[in-house]
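All protein chains of the complex are present and in place, except for one that has been dropped.
Naming follows writing order (A and B), and every chain is counted from residue 1.
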Amino acid sequence: MKNVAVALFCFGMFFGVVFLTVEHNVELEPTLYNYFIEHGTAETGAQNIVAGILLNYRMYDTVFEAMILLTSVMGMLHFLYTGHGHGGGHGKKAGAEAHKGGKND
Amino acid sequence: MTEKSSIISTMTGFLYPFIVLFGFYIIANGHNTPGGGFQGGSVIAALFIARYLVLPVDDFNMDTLHYVEKAFLVFLLLLPIVFIFPGLHLVYDRFNVPYLIAMNFLIGMKVSLGLTIIVFRFGFFREG
Partner (left out) sequence: MNTIVAEAALLVVMALMALLTIRTQILRMAIVYMGIFSLSASLVYVLYRAPDVAIAEAVIGSGLVALLYLSALKRYRVYTIGVVGSNMPNVSDRHILELERNAVINDIAGFCVEREREPQTVFSQESIDEALLNTNYDIVIEEYEGGIRLYGHDENYLVDELELLFAIRDRDAELEVIRFRAGAGI
């Protein structure tokens, strides 16, 4: 019964959101769009305006995306610790220690 | 993946230079054509992964990869801090295109090394 209620709620939310967005088609003001089309190439020197926006107008986003990749690599190095930098098989004890709790099949 | 397949190894050896070329083309022309650092970097990471498919050995030092990746991250942070954030790109606008190419290259190297490290960590991880 609870599962049915949850499923109904999810479907209701989904269709509600879909119908709301179809009904209220908000037209954004095209100022930013027009600005990038007009001045983008001249200001950033990029023919591909996506690269211009990513690397010039929205540089903060790109920098923090790179930080996200660094964070994921750090997590990988921490949780899949093999005791030594290259490959596995060297840190048997450490690997067993780190994975005492998790047998995920 | 466990047995050695001559079809896979031959075809990977044939495709190897084309993958390198495609990856660096995407990175170098990121400011003119679709693509950029992230896409080219993941194509170059696919190169290392093709090597892993053919020859699953870890005969190179992963520590070096980590250090090089962090060095690329430092440069990746330094370049926009020096060039974009003070507003220099508005004054010296002839450096805009070299800046874009350099940033695409740095991002591509960083992404390819990061994805390679992640995949190799999974591939060579042995429990216990």
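What to note about this one:
Just so we're on the same page, a residue touches a chain if its C-beta (ideal position, glycine included) is under 8 Å from a C-beta of that chain, and two chains touch if they have at least 3 such contacts.
All values derive from a computational prediction rather than experimental measurement.
When you scan B:Y52, B:F75 or B:F95 for touch with the missing chain, the hit is B:Y52. Within chain B, the residues in touch with the undisplayed chain are 1-2, 26, 34-36, 38-39, 42-43, 45-46, 49, 52-53, 115, 119, 122-123, 125, 127-128.
The rule is short, and it goes like this: only the chains that are shown with their structure count from here on.
Those residues of chain A whose C-beta lies close enough to touch chain B in the complex are 43-48, 50-52, 54-56, 59, 62-63, 66, 69-70, 72-73, 76-77, 80, 82, 85-89, 92, 95-96, 99.
Listed in rising order, the residues of chain B touching chain A in the complex are 30-36, 58, 60-63, 66, 69-70, 73, 76-77, 80, 84-85, 89-90, 93, 96-97, 99-100, 103-104, 107, 110-111, 114, 117-118, 121-122, 124-128.
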